[in-house]
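Removed from the display is one protein chain of the complex; every other protein chain stays in position.
Our next item is chain A:
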Amino acid sequence: MSDAEFPQSTEPTVQDDFEPVSVFEDGEMDLRPGADNCYKCSVCDTTCPVAEVDDDFPGPKFQGPEQWRLKRKDDVEVDDSIMSCSNCMRCDDACPSGVPLSQMHNTARGEYVDEQMSKLSREYVRNRILANYGTLARLGSKVPRLTNLVMGNSLVQRLNEKLLGITAERDFPAFATRTFREWWRERGGPQVQSEDKRVAYFHGCYSNYNTPEVGKAMVRVFEEFGYEVVVPRQRCSGTPMFANGMLDDAERAASVNVSELSDLLEEGYDVIASCTSCSMSLRQEYPELFQLSGIEEVAANTYESLEYLRIHEDLDGALADAAVDEQAFAYHAPCHARNQGLDRQAVELFREVDGVEMEDVGDSCSGISGTYGWKEEKYETSMKIGEDMFEHMHDAAGEVGMTECPTCSMQMEHGTGYEIKHPLQLLEEALC
């Protein structure tokens, strides 16, 4: 502690009022105050999961403040290593000085893709497809059984790898035979009406197309607590688009989401998400990257679902009398949950529930980072990052995994063969 507390300046910069966007009239981002705050302690580099296993990756400090400084000269381009950042955003959490690292990375990646990447390259086409998973899923889920059959075919997988650079090592996530939205419609919408307890559910792509049971659990749990739940029209949160530098795609999706959700905020709804990357995106990345009417309000009123209940309901009390069948879980906190301060809530909450054994499998990143681990050239890095988590899962008592993030759950299943559940599903079992 002694070294860290040595006063280095009489006037530490504090950036409470720092508004990174729209400083320049032409709309170009000015991140200089953020860069100036970096005093090169390198703690971000020591928490970067990619830098830990990939010697060629220069780490978040370079990708952020250093690259920003270099780029002030017109003839310096964005370094192509930016495409190796997986957008886990752990560096944000590590920085003791409030440098907006992930915002810098997102901005640099967007510029790299716009200006330096050939739109005809295999990499660009592949990334565009991966980033727009929601569109793909919409088409695929129209004929789920056929899609599952085709995508699960090993020949198709090898073709995907050869033609597109999508790894053949992974099994494509199966589409549900009935999407969450279809279930919701057939059910006839909300079963509970309330004037003052209202939430709008941002289900995201994955719980709609792939794991509708998570969305159903969300609805049942919230209705159990007396909430009126609505399911607004929505598009992808934008997370995979940020991670692939497709900022224009992300902004189009964001404008739909912000507009739909803004309307509901006015009617007294708060926004809740069951995927921690979705809530991260709405809360932090939207206002950092875009200027849309109502964007700040949406960010301020978006919550992760469990977090929302913990703040507004006596969840501990409700769970005190609950009991479920004996079961043990190996819990992994997604990076994007970590960055929102939600990494311990599931373990904390279920630790006291009769019949449940929850074990946190440590603080390593799962390594898949959305679309990252699907890229042929990143697959190995992705699995190396995940190694720690796999080992801890095997060591834990539970044979069922638990996490809030859809792609973390893919990686957990891929690395261990375990079935993976969402905390909402356990909450549903305990309370409904």
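Quick note on the criterion: a residue touches a chain if its C-beta (ideal position, glycine included) is under 8 Å from a C-beta of that chain, and two chains touch if they have at least 3 such contacts; residues count from 1.
Quick note on the criterion: contacts and distances are computed from a predicted model.
Colleague: When you check the chain that is not on display against UniProt, which of "Aspartyl/glutamyl-tRNA(Asn/Gln) amidotransferase subunit C", "Nitrogenase vanadium-cofactor synthesis protein VnfN", "Succinate--CoA ligase [ADP-forming] subunit beta" or "Glycerol-3-phosphate dehydrogenase subunit GlpB" does it turn out to be?
Modeller: "Glycerol-3-phosphate dehydrogenase subunit GlpB"
Colleague: Specify the residue from the set A:Asn160, A:Asn339, A:Gln411 or A:Gln425 that touches the hidden chain.
Modeller: Of the candidates A:Asn160, A:Asn339, A:Gln411 or A:Gln425, A:Asn339 is in touch with the missing chain.
Colleague: So which bits of chain A touch the chain we can't see?
Modeller: Counting over the whole complex, chain A touches the hidden chain at residues 1-8, 10-12, 14, 41-43, 45-47, 52, 55-56, 58-59, 62, 93-96, 283-284, 296, 299-301, 303, 307, 310-314, 317, 338-344, 348.
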